[in-house]
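Only one protein chain is missing; all other protein chains are in place.
Moving on, here comes chain A:
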């Protein structure tokens, strides 16, 4: 399979996951069958992990609350980052979970129905994990851009922007 084609297919699906294989094929000069084969192969290989929506939750009256949680852990001979990650990643409240460099070890993105629910989750499920030494929770107050999509009322010029 041509690596350039694979990359172009991924770029298109990152732009809009709703593109059909026909849409992808038309733009890249492939046949629909070729586009579909690329997509299936990327899914089978675990490169394409899923398709999701970009939602401005604040636009809903009963939207969800998002928080970014910094997590520090202390490892021992028996426990590595992988062991901790397996335990934390399984919680449905955890939308994203990454090992990062810098002042803390893990970055969590938590989503729940209310601030109370987020607090309860962090204090009752995350903090008690023996290896966790510290948590710092930042509630998201306003989202201006997510997944490359700018949020707003759409009243301004909607030209696509070229920025570094």
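Keep in mind that, in the parts below, a residue touches a chain if its C-beta (ideal position, glycine included) is under 8 Å from a C-beta of that chain, and two chains touch if they have at least 3 such contacts; residues count from 1.
Going forward, contacts and distances are computed from a predicted model.
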{"item": "Identity of the absent chain, which is to be given by its UniProt protein name, from \"(2Fe-2S)-binding protein\", \"Aminotransferase\", \"Branched-chain amino acid ABC transporter permease\" or \"FAD-dependent pyridine nucleotide-disulphide oxidoreductase\"", "value": "\"Aminotransferase\""}
{"item": "Residue among A:10, A:28, A:55 or A:140 that touches the chain left out of view", "value": "A:28"}
{"item": "Footprint left on chain A by the chain that the document does not show", "value": "12, 15-16, 19, 23, 26-29, 157, 159-164"}
